[in-house]
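Structure incoming, see below.
Just one protein chain is left out here, and the rest sit where they should.
The first chain written gets the first letter, and so on, giving A and B; residue counts start at 1 in each chain.
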Amino acid sequence: MDRTQLLLALSVALFAIGLTGVMIRRNALVMLMCMELMLNGVILSLVTFSEQTATLSGAVLVFLIFVVAAAEIAIAIPIVLLLARQRRTLDVGAYGDLKG
Amino acid sequence: MNLLTLIVVLPLAGFLLNGLLGPRFGRPFVTAVGCGLPILAFLATVRAFLQLQAGGGDDPLIQTAYTWATVGDFKFDIAFYFDRLSAVMALIVTGVGSLIHVYSTGYMKDDPSYARYFAYLNLFLFFMLLLVLGRSLLVCFVGWEGVGLASYLLIGFWFEDPAKAAAGKKAFITNRVGDAGFLLGMFLIYRTLGTLDMDGINAAFAGPVLPAVSASLIGVLLFIGATGKSAQIPLHVWLPDAMAGPTPVSALIHAATMVTAGVYLIARLHGLYEHAPEASQLIAVVGVATAFFAATIAIVQTDIKKVLAYSTISQLGFMFLALGVGAYGVAVFHLYTHAFFKACLFLGAGSVIHALGGEQDIRNMGGLAKRIPVTFATFAVATAAIAGLPPLAGFFSKDEILWFAFASESGGSPLLWLVASGTALMTAFYMFRLLWLTFLTPSRMSHEVEHHVHESPLSMTGVLVVLAVLSAVGGFVSIPHFLEHLLPLPGVHHELEHYETPLIVLSVVLALAGLAAAFLIYGKGLARGEALAARFPRLHKLLSGKYYVDELYENLLGKPLNWISERVFLGLGDRFLIDGSLNGMASLAQRAAGRLSRVETGNLQFYVLLAVLGVIACLAWIWRNG
Partner (left out) sequence: MSLETLLLYFFAAGALLGGLLMLVARHPMRVAIALIGSMLSLAGIYAVLGVHVVAVFQVLIYVGAVMVFMVYVIMLLDARDPAFLERYGRVLVPGAIIGVLLAAVLGYAVTRGAAQTGAAAAGGDDRAFLVQPFSAEFLQQYWLHFELTSVLLVAAVVAAIAVIKGGRRNDG
């Protein structure tokens, strides 16, 4: 298996693991962390392709993704905390308002 | 507008005027329109008759009023046909009809629905004239149904009484059963002969080559229609119940005109029936059986109108007997004389009922001869006529029927003659019984009723006198000879010819015997009659119960139909299938919605799972389809 294939396979694996984690873990913060893992998998594939074709725009895009990820986490965590404070638990099973 | 159309349209105009404007303009208007227009129609008929006779009497007047429909190659016209037979019928319908209209002005004087009555009566005249003057069987059928409708409306005239309304329904429904046969006959005729014109039908059967259809089949089907309209067995059950209507209605519709429509139909299509021996035989047998059967019931009836009703059924049976043995002209002759004396009898009964303030049971009458002499005299003349005493009208017509029943080459037989003669004997008996018990025996009336007995007004007694005179002298106009070119008399067996005079004498003897028996049993009152009834209780019960035919029909047809309606169509069809499927679909939608809403669990991770599942499916699909 050559380098590109390996890295892409790794990227897919990280993405799948992250998605599985979002589906099966009960803690809201752990879910957020799994989403970060998904994002990392995607960044890896972006870097692989960028390095392969030696285009700079791939790396620039990666840089911008970092910025966005940081901004996103800065907002997401307070929101989760507020929700947790309201329901008095981080258990996502308790956030069932969409039922019915 | 041509003359024949005018005859037909005048009563229709009367119906519309009285029906729409009558209540607004009051009694004089209604009387003028309601009586005047039929009299005008009578005069127009006389004019047409004179026109016909002026041309030699053998060329019919044919006038078309309107083309009803043109379907491809087929053209259906409303056309009128006036030959000697139509002339006789139309003169009876308009003449006796006008007389009865005049009588009604007196009889229905105090009724609140005066205008509606005359409107319906004119409507009836319109339809009856359509029936009688129509050239095509289709126009005749429109008139046929129309008189059924008018009959229903008039029988149930006092519809607030549910029993009377039910009688109207019974008449209409029984007629409809017969009409099914009529329609089938018409369809068969049209399909095989291509025309519904009555002269065309007769012509088709008069030629050297007969059409390729069973004339007897058509004959039987049309006879079924006639059975319904003319109250023969087994569709006779409506006529006695029809006595619930006003008495002039009973006189006009159920004695003189509507019930004779069946006789007219068969007489008109004589060309067909001459080639239908099986059908003719059937007609003769049914006719004589009905005559006998009805006469036996009439013997024990106690309501004055019911006696006359069964008498009508019996006399109609005689007419069909004549038709069945090929003596079409003789049947029409009897129709003509019967119109006079039966109308006179019914109107006389109406006069009696009017005098007694509504009493119809003859057990509560008696001694009226001196108190209402005009009514008594006319009633007596009409009774003698129906019994067949010479030289009154009934003698001539009935005698010819008996003769042809005995000797006709087209189906006459001594057996038919025997039963018919027995019926004639019974006819004389029950009619004189009626006369004696109503007028000549000592009074059995209650005191208040006796006080009020008074002779009827001139509008009623005048008509009675006219009809009585016609019953007396009408027989001298020999209708069979008048119609002979059109309706030839059947041949008689040679070897039987010398029986003619003895049979005439015998029939007079029977009439007198009936008179004597009635006088013997009922001359002094009810006592002897009741003793006689007590000696044969079961027979008396059978006859009083009218052979339980109504009960038979109720159990055989009425109850099963009701059961099917209720259980099968209502319970199963309507509630279970239709309502059930609708409700089922509604509840199906509800339950499906309930089940489907289980997808909305509120669990976020479940939603993610479904989304991923969708993504996988999309990817797989894309890759499979390149």
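Here, a residue touches a chain if its C-beta (ideal position, glycine included) is under 8 Å from a C-beta of that chain, and two chains touch if they have at least 3 such contacts.
Predicted, not measured: the structure shown is a model, and the values here were computed from it.
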Where the missing chain touches subunit B, by residue: 603, 605-606, 609, 612-613, 615-616, 619-620, 623
Positions on subunit A where the hidden chain makes contact: 2-10, 12-21, 23-30, 32-34, 36-37, 40, 43-44, 47-48, 50-57, 59-60, 62-64, 66-71, 73-75, 77-79, 81-82, 84-86, 89-93
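In this text, only the chains that are shown with their structure count from here on.
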Subunit A and subunit B: spacing of chain centres that average the CA atoms, whole Å: 98
Residues of subunit A that touch subunit B when the two form their complex: 19, 22-24, 92-93, 95-100
Of subunit B, residues touching subunit A in the complex: 597, 600-605, 607-609, 612
